[in-house]
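With one protein chain withheld, the remaining protein chains of the complex are depicted in position.
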Amino acid sequence: MRFPHAIIGAAAVALLLSGCTSGSSGDATGPINLPEDPASVTGDISYAIWDVNQQPAMEKLIADFNTTYPNVDVSVELTAFPQYFTKLQTQGSSGTLPDVFWMNGPNLQLFASNDMLAPLEPFEDADLFDPSNYPSAMNDIYTYDGTQYGVPKDFDTIALFYNKAILARAGVEAPTADWTWDDYHAAAKKISDTLGGEGIIGSGDSTRNQENVYPAVLSNGGTIIDGDKSGYDSPEAVEALQFWADMVADGSSLTPAANADTEGFDRFLNGQVGLVWGGNWRVSGVLESAVAADVSVAELPLAPTGERKTVIHGVANAMSAHSDNPEAAQAFLSYLGSEEAALIQAEAGAANPAFNGTQQDFVDSAPGMNLQVFEDAATDYAEAYPVSKNTGAWNKVELDLLPQAFSGERPVADVAKDLADQMNEALAKEK
Amino acid sequence: MSETIERAGSGMQAAQAPAPGGGGATRLARKRHSPDGWWPALFILPLAAGIGLFYLWPLLQSVYYSFTEWGVFGGSTWTGVENYVRLMQDPDVLRAIVNTLVYTGILLVGIPIAVVFAALLNRPGLRFAMIYRTCFFLPYIAMPTAISMVWRIIYNNDYGVINSTLRVVGIEGPAWISTEWFSLVAVAIVGLWMSIGFNMIILSAGLKGIPPELYEASAIDGAGKGRQFRSITVPLLTPSIFFLSVMTFIAGFQLFDMLYALLGPTNPVMPKTQSLVFLFYDAAFGANEKGYASAIGVLILLIIGLFTLVQFRLQRRWVHYAD
Partner (left out) sequence: MPINNMQTRNARGGSIAGHNRGAHVVLIIGSLLMIFPFLWQVKMSISTEADIMSIPPTLWPSSFEWNNFAEVFTRVPFLSQFWVSLAVTVLRTLAQLILCSMAGYAFARMHFRFKGILLAVLLSILMVPTQVYLIPQYQIVQSVGLLDTIAGIAAPGLFSAFGTFLMMQFFKAMPAELEQAARLDGCNSWQIFTRVMMPLAKPGLISLAIITVLASWNDLLWPLVVASSPDNMPLSVGLATLQGYQGSVDTGVLMAASLMAMAPILIVFVALQRRVVEGIAFAGLK
């Protein structure tokens, strides 16, 4: 094909322009020497987040940061979660990432392995960051190739939410720490059978990865990723998936289709569900709902192995490796990792802070709800949320295949085998 | 407009043939004989510069990257036709093509519906025409982000208006947004709803161009309203209908936003409902396989190009031009 000179010319200009995109002035990887006088740190930095509900708390943090660093202007950049990482990738491909931004587990390795994030070693060397302040599983999630890249901001674990009023009406005892999967199933079944006529269903478990599938598989002694292989085709994992499929099959829990219509946890908030596994980020929604007074939290039931496990995940703050104002960004990131910042966050009720020993405000935010369960889970039986270098690739496979197992469309073992094969394929591509 | 695309269509054929103008001597001669001299360049250059920079260059880049494995943050390795081989073996692609065609097919139904409404709206002496027109035009100006949320709630199986109403008369409606095929129909209904007003306004103009004498003459011949509609209105509207069908096709193949917003990316029915552009977006920004995504983009271009070409070839058989 031949093109007129004008277009070739324009294309050449574009080539030239886009050729020089990744160059950036910041030195974000060398030793850190923040000046003695905080007032001498100046300039503008940006802080990208995705949750509109946490924005006020983030503004409070910035205000507090400015009491020490009065001459740094931090602007919050809010992008809703569905587009957050699309935007971050686009920015990353041009070397224009925000100076400091929220990171999650599934995306950490992707950004870290492409040299997008500032490593935290220099912070440690300068006594600006200490990993022992955070749950070790959280540090693991944000470590790639032996180097940590994210300062844990908050953490979440999974526990069992239940609606006392619904349980009482169905004649079901409140769950205890001794409940097994069988007890859980029987209780859910009894609620569905007794109150089904009113549109109430026993369990609102939406067979989501983080809240249902991962905790069940791990509790049963299985794995999601084992080294560079999928763990889904192990007998332990298949048994765990079967547990959910059985729950769906006899009407104890919602079908995947019903979940797509109205998510299980939303039904719980509407008083249409008695039991549901959920993360602690759900608590603020519960407190605002009409069922707030009836809700309490218990440990997850024990798997047939006699064990219980939860995944632990949380958001971390990360700094761009190409920040134009590394000094200010370093100062801000260090501040975000401090106990002071964690306490402000907890007080604002925005999230359950990751800094060890700062969670009391969160636990106290709902005194009758027994929120200590989430904190104990983190210390006693939590495992790191499974991630790899390109988590998105196999998350899509899970999303495509798992509903087929839960809906009864295909035998669980077949789906698990398919899932493991396709996941292994995706994992092999990461090398 | 249809004429426009016809020209463009022939241009497309030209693009596949060797460039016109052959050797240097003839080219020079042509230039001298051209009455317009440098004027065309002056008129086109400002636009061409922008189109070249913001659209053509990215398009060419994308075609190049479709033959590579393209890193998330830049850097690519040449892999030849590997992405295209994978494309042909990917069962998701075939399903996405079928879904996209079904969706487009349903959107096309909007054209005859719009013909009927437009014909009614253009009756002489019709009162409240302005109010009706505003109603029909409203969906076209709706903000997709918000209106898809409204529809999601309308379609809801538990508290949605549609199924609640059906329940009152004793019918258990399908779970619209989570049942295979129904979910696609649900998305297409919203697409249809958004396009009808636009279709109608375009058709209204076509209707205004039909000389009233034709109706008077046929009335004298004893033709009824229905007969007139079939033998005068529809044939004389065919150029507008043709324009709409070409545009509907292009729009139908761009299905993404509504699908994403209405069904939600984690909907279990999504693997069976996804469109080609959804696959593209998912490969590019979900699975971070931008090279493969580029190949899907090229496939979309080829399919629409092919269908557009076929439409132009077939138009002689059914489109009536006044002159």
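Letters A and B mark the chains as written, and numbering starts fresh at 1 in each.
Heads up, the rule we're going with is that a contact is a pair of C-beta atoms (placed from the backbone, for glycine too) under 8 Å apart; a residue touches a chain by one contact, two chains touch by 3 or more.
Remember, predicted model here, so these are calculated numbers, not experimental data.
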| item | value |
| --- | --- |
| Selected residue (touches chain absent from view) among B:V85, B:V98, B:M149 or B:V310 | B:M149 |
| Candidate in contact with the missing chain, chosen from A:N33, A:S75, A:T147 or A:T379 | A:S75 |
| Residue of A:K87, A:K190 or A:K429 in touch with the missing chain, whole complex considered | A:K87 |
| Chain not shown, touching residues in chain B | 1-5, 7-15, 19-21, 27, 30-31, 34-36, 39-44, 46-48, 50-51, 53-59, 61-62, 116-117, 120-121, 123-128, 130-147, 149-151, 153-154, 158-161, 164, 167, 193, 196-198, 201-206, 208-209, 239-240, 243-244, 250, 253-254, 256-257, 276-277, 280-281, 284, 294, 297, 300-301, 304-305, 308, 321-322 |
| Contact footprint on chain A, counting only the chain that is left out | 1-4, 7, 14, 17-18, 20-21, 46, 48, 50-53, 75-83, 86-87, 90-91, 93-94, 96, 98, 199, 262-263, 265-266, 270, 281, 284-285, 290 |
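Here is the rule we go by: only the chains that are shown with their structure count from here on.
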| item | value |
| --- | --- |
| Inter-centroid spacing, chain B versus chain A (mean Cα positions, whole Å) | 38 |
| Chain B contact footprint on chain A (complex, rising order) | 1-2, 4, 6-7, 9-11, 13-15, 21-22, 82, 85-86, 89, 92-93, 110, 114, 116, 199, 208, 256-262, 390, 392-393, 395-396, 399-400, 403-404, 407, 426 |
| Complex contacts: residues of chain B adjacent to chain A | 15, 19, 41, 44-45, 48-49, 52-53, 56-57, 60, 71-74, 156-159, 175, 177-179, 260, 263-271, 282, 285-289 |
